[in-house]
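One protein chain is absent from this view; the other protein chains keep their places.
Lettered A and B in written order, each chain numbered from 1.
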Amino acid sequence: MAFARGVLRSVLPFLVGIPLLLALQTFLDSQGIDYWTIILISIGINVILAVSLNVVNGFTGQFSLGHAGFMAVGGYTTAKVALAFANGAHGLTQQAAFGGALLCGMAAAALAGLVVGLPSLRLRGDYLAIVTLGFGMIIVSIVENVDALGKAIGLSGLPGLTNVTWTGVGAIATVVMARRLAVSTQGRALFAIREDEVAAEAMGVDTTGYKVRAFVISAAFAGLAGGLIVHLLQLATPRSFNFIRSFEVVVMVVLGGLGSITGSVLAAIILTVALEALREFQQYRMVVYALLLIALMLTRPQGLFGTRELWDLPLVRRLPWMRNRAAAGPAGAPPTEVRGETDSGGET
Amino acid sequence: MSEPVLHISGVTMRFGGLRALGDFNLSMVPGELVGMIGPNGAGKTTAFNAVTGVYTPTEGEVRVAGERVNGLRPHEICTRGVARTFQNIRLFKQLSALDNVRVACHAGAKSGFVDSLFLTRHHRSEEQRILERAEKYLGVMGLSPRRDEIARNLPYGEQRRLEIARALATGPKVLCLDEPAAGMNAAEKTELMALIRSIRDRFGVAILLIEHDMRVAMGVSERMIVLDHGVTIAQGKPEAIRKDPKVIEAYLGDAYLEERHIAVPVGPGSGASR
Partner (left out) sequence: MTEFLQHLVNGVSLGTIYALIALGYTMVYGVLKLINFAHGDVYMVGAFMGYYLAGFWRLGGAASAGGGATPGSVVRAFLITAASMVVCGFLGYVIERFAYRPLRDRPRLTALITAIGVSFLLEFGFQLNFRGSNFPPGPTPRIFPTLFEGHDTGWLSALGVNLYTTDLLTLGVAILLMVLLQWIVYRTKFGTAMRAVSFDHQVAGLMGIPVNRIISWTFVLGSALAAAAGILFAVTRPRIDPLMGLMFGLKAFVAAVLGGIGSVPGAMVGGMVLGLSEEFVAGYLLSSYRDAIAFGILILVLVLRPSGLFGRTTVEKV
């Protein structure tokens, strides 16, 4: 019985979320509102991207610039599997096949995360940025040269299976993942690594192991986003996964606050909506992002939320099901906050 | 006669051309209190770093509870029973006092990402265990009222105690304290001395202490080792160390000895205690 209760607690967010999403989707479909559907899906995908990147860049304080690379791995894997199994199927079988394809994409992306992370996470943070950026570009380079992946033209003919429900489930899963991680022992270890890696190591935290695991999880969810994107566009092309994509996700995470899940979600929403609203100024979008990034670092490096979360607000903490939680506490400060001097001091 | 819980033999640390520590030997049994003193730059923290895995000894061997730990990573050495504090406090400054200790409680446990993500029963019981353990160690160091306070905001003396609580929470066999009394006033230092002894009595850990304050070092230590320029110049009981001319010379210089007509010792081989 306790086991059943445990399972229930674990899947509760989905039990609540899925019916709501289905209802929302039916409503939108019935009204024939394509526009809002696309916006909501875009928001959902960006939430997945921002929150998953936050696990590495925010929680652990490492700096990955290659999120798009993992999206690509996930996206192309999902596409291949879907083309094989979901194209001919219908109804629930097709949906199940799609789910399976997405999981395959996540697994492939996770594996890529392992391969990239293991050698590079042993080293100083600055190098990680370069290595991950390079990885992202190599993936694109490889895809453009492999026939089976459609080269530069890409893979077409994908079923348009991404909808509000699937995207919503993905977003819920990502946020739940991040939240559970943040309040757990593992999350605390990640924060400790961010605060002071040497001290964390001295206290028994396998810093490399944890960094790699955070990286793998982050990559898996990037893969999920990739899989959803290719089935939205009904096309898998290298152009969807270039370094510009990586940069956009970084802007979202930094804007929201490195280390704040709430911040990432909000920044994803804000930037997606702003992008839509300001369509005529598309040309300037990257320049604006760049200026935004520089301005943020110079004036408010903690972004919108720093590391604060919605659920840390006193009001929220008084809600009945929140009261018994072990003191989660503020999760430290974002790695871009001004910290006291940690000079190494003299020898004795 | 119990097995040495920490056995350091012939450890030398070289950085390029610089020999920071030469032929360092130390053996500690469970529950022993050993103090390490010496002028600045003598190599004391280097010795700590060599023992805890921050550096790999250029020569020599470190054994923890009989097991050779040369070349292991610091977290592996920590799980084998060696914990430390840092000369310049290295707390997780933006985390709460409780969280600082909780991180240490997990030392060595297999990373249970799956447990945390799927909220298994194991996860919940583990979280409970860690919470209780952390609160216990906070209590031992008298920091329970500061549980939710951000480490950065704690007064200096409490920060030092928090660091000790955190190190203790890893469940060590050997606790290495790097200048725990630095920056404290006389009353706090007396309290600290009592605290260190009570930690040893309660937990049975061997304690290796670097200290500059002679009163604290000699008051707490059962045995002392004196370093100067990386070389061990004396080892023995505090009373003997206090009178050892080589030690006096290292700290106070030739002139002091000459004024008092004490023979200036020649070379590290000679001298009373060895």
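Just so we're on the same page, a residue touches a chain if its C-beta (ideal position, glycine included) is under 8 Å from a C-beta of that chain, and two chains touch if they have at least 3 such contacts.
The structure displayed is predicted, hence computed values, not measured ones.
Touching the chain that is not shown, out of A:Phe63, A:Phe241 or A:Phe305: A:Phe63 (per the contact rule at the top). Summary of contacts with the chain left out: across A:Val131, A:Val183 or A:Ala225, the touching residue is A:Val131.
The residue from B:Phe24, B:Tyr55, B:Phe92 or B:Phe113 that touches the chain not shown here is B:Tyr55. Residues of subunit A in contact with the chain left out of this view: 61, 63, 65, 119-120, 123, 125-127, 129-131, 133-135, 137-138, 141-142, 145, 198, 243, 247, 250, 254, 283-284, 286-287, 289-294, 297-298, 301, 335-339, 344-345, 347.
By our rule, only the chains that are shown with their structure count from here on.
Centres computed as Cα averages put subunit A at a distance of 41 Å from subunit B.
Interface residues of subunit A facing subunit B in the complex, by the touch rule stated above, are 2-3, 6, 9-10, 177, 180-181, 184-189, 191-192, 195-196, 198-207, 209-210, 213, 217, 307, 326-327, 329-333, 337, 339-340, 342-348.
Within the complex formed with subunit A, the subunit B residues making contact are 20, 38, 40-46, 52, 54, 73-76, 78-79, 83-84, 86-88, 90-96, 98-99, 102-104, 106-109, 111-113, 116-121, 123, 126-128, 130-131, 147-148, 150, 152, 166-167, 170, 178-179, 210, 212.
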